[in-house]
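Of the protein chains in this complex, all but one are displayed in their positions.
Right, subunit A next:
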Amino acid sequence: MANFALTAVGMVNALGDNLHDIRARLFAGDLGRMSPLTLKVGGSEVLVGAVHEDLPRFPPELEAFTCRNNRLSLCAYQQIQAEVARVRACYGANRVGVVMGSSTAGLDASEQAFALWYRDGKLPDGCDVHLKHEMGGVSKAIAQLAGVTGPAYTVSTACSSSAKVFASAAGLLASGFCDAVITGGVDVLCHIPLNGFNALASLCEGHSLPMSRNRTGLNIGEGAALFVMTREQPEHGVFLRGVGESCDAYHMSAPHPEGVGAEAAMRAALAQAGTAPEAVHYLNLHGTGTPLNDAMESKAVARVFDQIPCSSTKPLIGHGLGMAGAMEVGFCYLALTAAGEAVPLPPHLWDGAVDERLPVLPLTQPGDCLTVDGPVRMMSNSFAFGGNNCSVLIERR
């Protein structure tokens, strides 16, 4: 049974570069932060969840890590650096690890370098994308920023990457390799995923419409979400309780149509937490807005849960791909740590057009809240290419 405290979170996404703004726009259902972008191939315009704010810069000694992807990480890191300093002082730098999830790493920098090489036949002087492009560099950048020397590595399983990091980070704590772990996800908007999903006919022109009969595809977004996870057991706080992982073994880029693997992941997370489905109070759907994902996910959710309030937050920030898992756990964290008695629920923003072919899920609306005596539990789903699934269950007590 997992039981590790999540003692801090930092986030940056289309809703903002700080928790105050993100929280306000999340629960208000502010769709106005999505912005148009013209695809490099074909020139069509799509909506994306780009971060609007200027991102912080790396200090000169860490300039080799500079790319937009790592600057997103830096922005999220700055929000948790006080907590990182605390655990580093408490346990020692070598007892603090880093596990990050990403699908792009610094592909933005690689794309720029490649474009120059393609045009000029040579790389610019001093071009070195090694620390940015390699998946491992994502975690190394955080470790260097944080001044920690524990294990640092990146999990990369496309859209489930930064959900799986919670299992890996918990493993480092449970096995005694670390006393605290900085964990989360980051991905940057860049040409390959944008044009690749367009090639798969998976992008929609306007806002994505998860679970709607009119849904045609997804929007892509960027951002970073970082947590500090520790072995500490404070009386009150938010805790990781379960992570469930599964594979569909069905298709490389399409989910199992009945959601068999998705169901297995949700049940595995519940089993690890020792929690019954009816004891979970909210589910953050993977909810991409693609016909196949939403069809299989709604079937799987209906088999596991009896009328659980749920929503997809992807219309607000886009699908964050490798960072989506951590970001959406972060949204659950924001709900669980909101001020007041009632727990606000992230709204499901769509056109209200029920797809009669699918089980009806209790989708949340702006303003919906929970009032629960005792612990409040929330789950987040992430499903990836290769049928790689992960569900994460957290609890406030």
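Criterion: a residue touches a chain if its C-beta (ideal position, glycine included) is under 8 Å from a C-beta of that chain, and two chains touch if they have at least 3 such contacts; residues count from 1.
Quick note on the criterion: contacts and distances are computed from a predicted model.
Student: Of the candidate names "Phenylacetate-CoA oxygenase subunit PaaC", "Beta-ketoacyl synthase chain length factor", "Sulfide/dihydroorotate dehydrogenase-like FAD/NAD-binding protein" or "Glutathione transport system permease protein GsiC", which one corresponds to the UniProt protein name of the undepicted chain?
Tutor: "Beta-ketoacyl synthase chain length factor"
Student: If the hidden chain were put back, which of A:G42, A:P60 or A:G340 would touch it?
Tutor: A:G42
Student: With respect to the chain omitted from the figure, which of A:S139, A:T183, A:T230 or A:T364 is a touching residue?
Tutor: The one listed residue touching the chain not shown is A:S139.
Student: Pick from A:A24, A:C90 or A:A249: which residue touches the chain that isn't shown?
Tutor: A:A249
Student: Of the residues in subunit A, which ones touch the absent chain?
Tutor: 40-42, 94, 97, 103, 107, 110-111, 113-115, 117-119, 123, 127-130, 133-137, 139-140, 143, 149-158, 164, 167-168, 171-172, 174-177, 191-192, 195-200, 245-253, 261, 264, 384-388
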